[in-house]
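The complex is shown incomplete by one protein chain, all other protein chains being positioned as in the whole.
Just so it is clear, A and B label the chains in written order, and each chain counts residues from 1 on its own.
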Amino acid sequence: MNEKPVLSASRVSCLYGSKAGCLDVSLEVFPGEILALVGESGSGKTTVLKAVSGQLKPSAGKVTYRDGQGLELDVHGLSEGRRRLMLRTELGFVHQNPRDGLNMAVSAGANVADRLLSGGERSYGRARSKALDWLDRVEIARDRLDDRPGLYSGGMLQRLQIARNLVTGPRLVFLDEPTGGLDASVQARLLDLIRELAAGLRLAAVLVTHDLAVARLLSQRLMVMKEGRVIESGVTDQVLDDPHEPYTQLLVSSILDS
Amino acid sequence: MRLDRSESVLADAQGECLRPGPFPSPSPGARSAAFSASARPRPGQHAPEARLAPGEMVRVEALSKTFVLHLSGPAVLKALEGVSFSVHAGECLAVAGPSGSGKSSLLRCVYGNYLPSSGEILVRDGNGAVSLSGADPRAVLGLRLRSLAYASQFLRVIPRVSALEIVAEPLAARGAPLAEARAAASELLGRLHVPERLQALPPATFSGGERQRVNLARSLVWPAPVLLLDEPTASLDPANEKVVCELVTEAKRRGAAVVGIFHGREAWSRVWDSVYEMRPPGTGGAPAPRFRGREL
Partner (left out) sequence: MRGQDSADGGSGMERGGSIREILGRGGLDGTEGSGGSGGYNFAYLDEDTKREIRRALLKAVAVPGYQVPFSGREMPMPYGWGTGGIQVTASVIGPGDVLKVIDQGSDDTTNAVSIRNFHRALTGVATTSETRRATLIQTRHRIPEAPLREGQIMVYQVPLPEPMRQLEPSELETRTLHALNEYGTMYLKLYEDVARHGEIAISYDYPVMVAGRHAASPSPIPRFDNPKLDRSPALHLFGAGRERRVYAIPPYTIVKSFDFSDHPFRIQSWDRACEICGSADSYLDEIVTDDRGGRMFVCSDSDHCQERVKRAGTGESGSVGPTATGNAGSTPSGSVGPAPSGSVGRGGKP
């Protein structure tokens, strides 16, 4: 357990004009661990996700990523080229709407091969066989490889987006409401897939969700956000079963009834 | 948030030579190798004072737990008050008392599921100890990974996953190869009379007893140094209850410390070594553990 965090954010604040997106948020994510950010919409969890994934430069604070070689990188101090390279090799970002994370103009196979080709893969055969391999892993039939994603169902699209992100073996993945908008049976299948992949690949992940049941099933640790601040955090089941803050108690009592 | 800072640690005088060392587990087979690595003492894990005696696995001191329910008033609920006991390796402590006396809350506190309001809970972690009062969440998760198995009354799992995968998961999470983990899980479920036909199904459709056996198998499949059992056989028939008692006795033999709520079930009287009698908070002083002389 002398492991160092893959990602650490220290006192990050994001201000939109005079309005605060998030205030004084610190977090760490370790290899093989899923950290959930929960709170109602507008609580700042998506702002935090953007800030720690390098998409939004915070007004204050620092975000540090530790790369595969153990090098600490200031996520917001990187050159554009290095930042983009990092985003498509070592990081993954799974959007709530898979259309935001996929290239709908090319085939499913090309979507998965994309990050490999960007990373310098120059063999068609290798790129394609890795794409096929990942289709298997996310349980998409092999004969759908050359279909445009527009022909896929919602659950398949989300699984394709996951394959597209994981094909380069990222160390850290950001999940923004990954099961939002899917019906219950599809959601269960996806949850199982994410859990299995995260554990098998020792991925570190930051999960943003408003669904406490999803947070309970996927994450080991949890942070509750309200009005841009983290108001309570801890081991996921502890926060959900023994919430201390009035707001957390409200969240738990109003959502978790299963 | 550094890990070592928030861990209260035992600096055992004997260090690695701790004799009754319940961990690495003496359980047979290749599995033990996978776990022994995590049981090694870690650098920086030396606290100024030793608070667990040699062989002591769990110590609870003057533990109180109060819930403040902000949505109802706020209402203040006292669940535990002045609870103290200690469990050694190879011992089983039965927690007894009327309903509402906080038995389940106590187990949850020891597992880190409830945060203590005051007092101290120390659980052995290799050659050190982790305090569960105000521990860093990652220290709690690490402790659970290495030392704590908890069988709650509820099975909470991802809906689609098969019983076999659910039971194999704790082994796989501790580094066992998947095939090995599945084989061990299948064998254990077999002993608990969950046929292979059912093992392949998600437990959502199982009966209460079947679900409880899956839940128990999850905590018994790996050689946890500390076992917490919350009414493990409440909905089991005598035959299955007997198997569970055997399994827990085997765990004790390999050096596990067991804390359980057995609700006066006869079968368990052969398993536990001492009883801790709980009383609802505010109904008098904290009772001392009651030992039943049993020849070991």
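What we mean here is this: a contact is a pair of C-beta atoms (placed from the backbone, for glycine too) under 8 Å apart; a residue touches a chain by one contact, two chains touch by 3 or more.
Just so it is clear, the model here is predicted, and its values are computed rather than measured.
Undergrad: What shown chains come into contact with the chain that's not displayed?
TA: A
Undergrad: Which residue among A:Asp114, A:Asp176, A:Asp211 or A:Glu232 touches the omitted chain?
TA: A:Asp114
Undergrad: If the missing chain were put back, which residues of subunit A would it touch?
TA: Residues of subunit A in contact with the hidden chain: 80-81, 84, 88, 103, 105-107, 109-110, 113-115, 117-119, 121-125, 127-128, 145-146.
Assume only the chains that are shown with their structure count from here on.
Undergrad: How many angstrom lie between the centres of subunit A and subunit B, each centre taken as the mean Cα position?
TA: Centre separation, subunit A to subunit B: 32 Å.
Undergrad: Across the complex, what residues on subunit A touch subunit B?
TA: Interface residues on the subunit A side: 1-2, 28, 30, 33, 185, 188-189, 191-192, 195, 199, 216-217, 220-221, 233-235, 237-238, 241-242, 244-246, 249-250, 253.
Undergrad: Tell me, which parts of subunit B touch subunit A in their complex?
TA: 1, 3, 42-44, 67-71, 74, 108, 112-115, 137-138, 140-142, 156-161, 172-173
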